[in-house]
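A single protein chain has been omitted from the complex, and every remaining protein chain is retained in its original position.
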Amino acid sequence: MGVESDDTATRGPLGRLAAALHGPNTMGNSRRFWYLFGVVVLLFVFFPLYMLPSAVTNMSQYLSLVLLALSLAVVWGYTGVLSFGQVAFFGVAGYTYGIVAINVTGPLGTIAGLVVAVGIAALFAAILGYFMFYGGVSDVYVTILTLVVVLVLKTFLDQTAGDEWTIGEAALGGFNGMPGIPDLALGIGEPFLVFNDTVLFYAALLAVLVTYLGLRALLNSDYGRVMVAVREDEDRTEMLGYDVKRVKLTVFTFGGALAGLSGVLYVTYFNYISPSELSLTAASLPVIWVAVGGRKTLLGPIVATIFIERLGLFLSVNVGDWAFVINGLLLLVIVLLLPEGLLPGLRDLVSWIGDRRGDSDTDDTTDPTGEVIE
Amino acid sequence: MAIGLDLLVQFFPNFASIVLAATGLAIIFGIMGVINLAHGEFIMVGAFSTSLAYNGGIPFLPIDALPGLSRLIGAMLFAALVTALFGLLVERTIISGAVPNWISERTLGRPVVTPLYDRLLDSMVATWGLSLIMVQTFRNVFGNSLSGVPIPFGELSYGNSSIGLYQVLLAGVAAFVLIALYLVFVRTDYGMRARATIQNESMAQSLGVNTERTYMATFALGSGLAGLTGALYTPLLSIEPGLGSVFLVDAFVAVVVGGSSVVVGTLLSGGLLGIVDTLFSNVYGTFAGRIALLIVAIVLIRFIPQGLSSLVERLRERRLEVD
Amino acid sequence: ALTGSGSSDTIKLGILEDQSGNFALVGSPKHKASLLAIEEINNNGGINGQQIEYFDPDPQSNNQRYLELTRRMINQRNVDALWAGYSSATRETIREPAIDPNDQLYFYTTQYEGGVCDKNVFAVGPTARQQLGIVLPYLVEEYGSDIYTIAADYNFGQLSADWVKVLADENDANVIGEEFIPLSNSEFSSTISRIQDADPDFVMSMLVGSNHTSFYKQKASAGLDIPIGTSTAMAQGYEHLRLDPPAMSNIYAGVNYMEEVPTNRNTKEGGFVDRYYEKFPDAPYLNEEAENNYFSIYMYKRAVEQAGTTDQEEVKAALESGITYPAPEAPDGEEIKLVPETHHVNHHMWVMRADEEHNVEAVDDRVIDETFLKDTVGCDLTSKDEETQYTPQDYYEEAG
Amino acid sequence: MLELDGVRAGYDSTPILRNVDLSVEEGEIVGVMGKNGVGKTTLVRTVMGLVEPNEGTVRFDGRDVTETPPHERARSGMGYIPQGREIFPDLTVEQNLRMGESINESSSDLLYEDVFDYFPILDERRDQNGGTMSGGQQQMLAIARALVANPDLLLLDEPSEGIQPSIVQQISEDMRAINEDLGTTILFVEQNLSVIRDMADRCYAMERGTIVDELGATDLEDEETIASYLAV
Partner (left out) sequence: MSDTADGMDPAVKQTSAELATGVDTDTILQTEGLTKRFGGLTAIDDVDFGVEAGELRCLIGPNGAGKSTLLNLVTGALSPSEGEVYFEGHEITGLDPHERIRHGLSIKFQVPSVYEDLTVRENVRLPIQRLAAGSERDERMADALSASGLSAKADVTASALSHGEQQQLEIGMAASLDPDLLLLDEPVAGLSVDERTEIADRITQLNAERDIAFVVIEHDTDFVAEIADHITVLHQGETFREGSIEEIEADPEVQRIYLGGETDA
């Protein structure tokens, strides 16, 4: 898009970094936010010290799903393209990683798997995006079309149990899925770092942190503002000289890659993938995380993903029969009472209460002929 | 010839299931801008109500005492009514937020819920929550399955094959539902007012439309149709809380492929998708039928994003041009 | 292998069975029968004097939840043995990332396609080969040699269909038609018409799940009146009780157990069925997998008693010593045997037939050994630790 | 016919109307003028019931309608032509007009002939979707929609906006004719000097959410006076 960098040369590198991370498109622009952010990051960094191993590995799973949520936040929340198909890229990357890593043994195979998987997910998104956006498909039609793509993939994968669906050493495995997917590893020949347990946790944490900060920078950059402009009004944006279709395609492709990365981390957590990652339920989860957290934010989907997933576990352990009911009620209540999402809703609630306190003074003293109207 | 006859006969149940799955969803989606992900569960309510009523599970309502076919028809009509009322309840509490707002206005002094009308995505999340609640509540209350209802009417033989006559008759019911809806929309102003309401609610009010009642009626009608679908399929299905999920995807695809006009759109998409499904299932097997149906849907959405009913409109315009 | 927490005087079992979600219909009898076994054992003095403590969170038919809960069972609850999951997909979800790295003793009790050869896994349900191996020869004998196979279009169905072919060969029968149905399909008129066109002597049905249940109703209403052999219907989801007659009329199930299996241990007063309904009066059915959970908990008890410890390696060794148990499926005087080499069970198999009124009676029964792993692929966990699942591809490679 | 007494109203917590008193006699044509943003539209919307007053009363036809929802006001005879047209974009022109039929339940005559007489383009374009009509055509449609059912009180919010000069003149004349022939009471908001002068019997001037002046017939002769209320 040929956009120039911001005018921040005078503020030094730190100032430039701060400027890059701040802007109207993300929540949390105050100093207090960054202190809190630091504290939370530290809590996560030391998580393995005070939590059980199972909690740590479960957390790595939530963190890899956070990337999936973020991919939808970027595509839907910031660019206005509601894809119901993020799990398609997630799943395709998962399977691709499995196929490559099973066939090419050793750490290099896993790294190649990662690269190829993310690349294939991005390519798939690019092709699908081109098919849709350059064909004039928009709004809810994108939503349904992407959903149908997911269902086609699932229907197809469900019946790949036969031997004809074996690629090299890797059998797609149909409904039962593809087991034996190796952990990501670094090294040549012998791995010197294997991404499992705590290592996987830190890798996922790092990925989330980098993605979050990177997305903040992206969304507050010129390009991010164009994305938001596309969300707000496609025609107006086109008439300001921006190539709206290309922006949507680029973001959709990027979202596909991010969902793909999420898929790779997720399958290395399971060492296994199956078509149930492409079910209607699975496809709707990212939408729910993002909608519940607040789609026009990055933090919202992060918090909501971890919260909802962890809550599900809590309920299945402690509640039993009525867990789904409580889960459903919670979704309902959040959507009805906080339509902008959990985090923006809480923020507005806090400021509303603040206003009410402040207001109650001014209300009483407003002069009926006072300058209320601008 | 035999193959042709076979395809024709097989087409009827496919057409019926797509149309019946879609109409209720189409009305609620097309007129209220609400995507009801709990649509399958509304169908399930219809099926459960039918099974309970038919088997004498409803206190004070001796439908099971009716003789013969009237017992089944009574149970089905009862189920459609129950689902419509249930829809009304959902509309008042969740979709419009009227009940929570009534409470909050008396306690907090302000409404807390913005109606979900024309908020496609929020309505999706909310009804997804509703569907979780409904499935598990039914499971907890009624158990994992209910006893079924026999399939009436016996078989229809053709060539050296046969099919349940009931499944063929369902296509007739589907056609009847479409005609009835057509009459409701064409003969009364209801359809026009409902569409006006979603396009501009406050203007519709200013022209004398009781928009609240329009929404309630629309949601109840859509729910009632879902209930009817559940009722009609009770004899054919195993009655479990999750049974609605089979219908959901086909319903969605049919609605989107059909386009904005509920009756014409559903008719065309039911017809086309039914043909595709029948053809591919028969020639290449059930898997091929399924995949072909989905792929045709993708291609149609891509090339006719306004839906099949827009083709009819274009034809109509073409005619105007000639005039 | 265990670092027991404060209460190491109890034996801890993890019971992960679906109480809600898609598989609740088949999962909740598994859950209930497990509790019954545990209660009986505790009431009779426990195992080696130790009471059983159990953890039974609800995995909600969700594989992701299964993995989380399995890890929690292993890390947090330090369970001595784990029963978990209905579908093979669930088993595969937890096997590699959680069961094997922790060498967790794990019982998988569902009837399944077969082939798991894993030192930590005791797959004690019947395999497709065992189930089809009793019902298919019976039907060939009774009705003739032309078979039409319909099966769910996924691993279990496809592999079962392969076993039908293998067994048809062995019994001089032929598969004249074969059709796979996606799990989401519930419309069967074209399938029914194809069966009528093919005109087989009987149908083998390996349809799975509630959508596929519609097949039986629809074939009845279409007037398709043909014997059907199955490994899936009736014993798990009690279709003969849920569907109106005559949907299941003339259906023959090859099973190791169902509520109606006529052994004294099962149906005699005070037998398994009575004890189950006494504890769970509202339970709808006592299914095949429920019995598998039940007897395998007792087998575990015997193994611990034999090993004199709950140390998992020693218990596995004890289980590999040829443990047997007088399970409800077996007639008086007979015990079913856990095969040391394969961790599978040589079940007493039954052919159960439903009539027009859906009354179920046994028409044939005998012990059928699990031969595929042991004889064909040579799985021997007593001499070689493995963590593999073999498929019929291996059968064809090994057996030609 | 219409009487507002001490009305305060606004959006959410922003107060807009402050202490508005206003009355329109049966058969009168009354204008409201004022600069952009003073609250004219809010006033009309309050009369229609689309904005709920926090204080004060609205009386219509002798009845207190303060709590009455808009659709009942419409049925009891209020016809509303909003600022910005608010045509139903996906209904045809004919359907848009039919939507107006439920106004004024008490009168059974429908004035399609008169309406098509004023705006023949609407007759020609019966089957075109409202949303694809040109800006001015939509404005005509909005006026026609409120007129078909012969309302007792017509509320017009800047009816001349976007309409070609010749038709603007014509509208003023038509409104007067409707007023005389059918006895329709009219309350209208305008920016256009000549429309105010041509149509109004009487006119209120608004500033910052409240009525600051009332101009009688003689004041309205004088364009300077009008202009002074419309300009700074």
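Going in written order, the chains are labelled A, B, C and D, and every chain counts its residues from 1.
Everything below uses one rule, namely that a contact is a pair of C-beta atoms (placed from the backbone, for glycine too) under 8 Å apart; a residue touches a chain by one contact, two chains touch by 3 or more.
Since this is a predicted model, take the numbers as computed values, not measurements.
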Option from D:Leu2, D:Met140 or D:Leu155 whose C-beta touches the chain left out: D:Met140
Full-complex contact with the absent chain, from A:Ile127, A:Ile188 or A:Met239: A:Met239
Sites on chain D contacted by the missing partner chain, in the whole complex: 35-37, 83, 121, 128, 132-137, 139-140, 158, 161-170, 191, 193-194, 227, 230-232
On chain A, residues whose C-beta touches the chain left out of the figure: 1-7, 9, 24, 222, 225-226, 228-229, 232-233, 235-245
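Please note the rule applied: only the chains that are shown with their structure count from here on.
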Most centrally placed chain - per-chain CA mean versus overall CA mean: B
A-C or B-D, whichever has more C-beta pairs in contact: A-C
Separation of mean Cα positions, chain D and chain B [Å, integer]: 42
Centre distance in Å when chain A and chain D are each reduced to the mean of their C-alpha atoms: 50
Junction residues of chain D, two or more chains touched: none
Interface hub residues of chain B, defined as touching at least two other chains: 136, 139, 249, 287, 290
Residue numbers on chain B that touch chain C, as the complex places them: 6, 9-10, 13-14, 17, 136, 139, 143-151, 153-155, 157, 160-167, 235-240, 242-243, 246, 249, 278, 281-282, 285-287, 289-290
Parts of chain B lying in touch with chain D, wherever the complex brings them together: 189, 192-193, 195-196, 199-200, 202-211, 260, 320
Complex interface listing, chain B residues touching chain A: 35, 37, 94, 97, 100, 112-114, 116, 119-122, 124-126, 128-137, 139-140, 245, 248-249, 252-253, 256, 287, 290-291, 294-295, 297-298, 301-303, 305
